[in-house]
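With one protein chain withheld, the remaining protein chains of the complex are depicted in position.
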Amino acid sequence: MKQAMTRLSIPGRGRGLQEITATLSNWVAGAGIGDGMLTAFIPHTSATLLIQENADPDVAHDLEAFFDRVAPEGAGYRHENEGPDDMPAHIRSALTQSDIQIPVMQGRLQLGTWQGVFLFEHRIEPRRRDVVLHLLGT
Amino acid sequence: MKQAMTRLSIPGRGRGLQEITATLSNWVAGAGIGDGMLTAFIPHTSATLLIQENADPDVAHDLEAFFDRVAPEGAGYRHENEGPDDMPAHIRSALTQSDIQIPVMQGRLQLGTWQGVFLFEHRIEPRRRDVVLHLLGT
Partner (left out) sequence: MKQAMTRLSIPGRGRGLQEITATLSNWVAGAGIGDGMLTAFIPHTSATLLIQENADPDVAHDLEAFFDRVAPEGAGYRHENEGPDDMPAHIRSALTQSDIQIPVMQGRLQLGTWQGVFLFEHRIEPRRRDVVLHLLGT
């Protein structure tokens, strides 16, 4: 049993879903661990990780519209000093996840046919984001 | 330290919560690992995993009503080509989880008294769903 860890730094594209599946798959394939568990963790409070359908780009659009509707700007928040998109970003973070786990077999992520892993940026402006990857197995 | 992995195939019952606690407990009990961590992962984009109260079936009914209210069909989605229940299913998936972790001691899941593990189907029609289980420990 062994483990591997790395920290990615991803140039962001602003609010919305940005697929990072290939980056994760490539790191796992080269980590020298065949069977085990991948954990991805994002050390930010206004960007999260999401496993979602990656076939139809309309899904990302509709998800973005949903979160904008459920956590709109200007909804009477007290926390306004970091900009009108900051408190909605924290709510969107609370509703999604800072960490995800994906089983690995023979060096391959056991994602379903339609699943992709996304960096979900909640702030409007692009920001560079870190993602920590940890793989444990044999 | 060792690990075990399996893939379950669960006959679905259509939209709503379906308890799978006993299936997980039984597999863990026979996996030959006493203390460690169970990860359950679902490789689908319109069904997720949920830890919830399993005592009163009204809870499942009220949860279903809540998600139907917060992510209704026909809310002006672009992604409509896979049916009116598909985009709501992706939203419900984003709000819940594709992976859960449960500590294991002496071969038993350390769930609380009222906790059960549920397969949460978001599509109306019944579908067979896979769940990958991974147990790591001693």
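A few notes on this one:
Labels A and B are assigned to the chains in the order they are written; within every chain, residues are numbered from 1.
To be clear about the criterion, contacts are C-beta pairs under 8 Å (C-beta built on N, C-alpha and C of every residue); 3 or more make two chains touch, one makes a residue touch a chain.
Since we're looking at a predicted model, the values are computed, not measured.
Within the complete assembly, A:99 is the residue of A:19, A:35, A:73 or A:99 that touches the hidden chain. Against the chain not shown here, chain B presents residues 1, 35-37, 50-53, 56, 58-59, 61-63, 65-66, 70, 95-97, 100-103, 105, 110-115, 136-138. The chain not shown here touches chain A at positions 1-3, 5, 39, 41-46, 70-71, 76-79, 81, 87, 90-91, 93-95, 97-99, 101, 130, 132, 134, 136.
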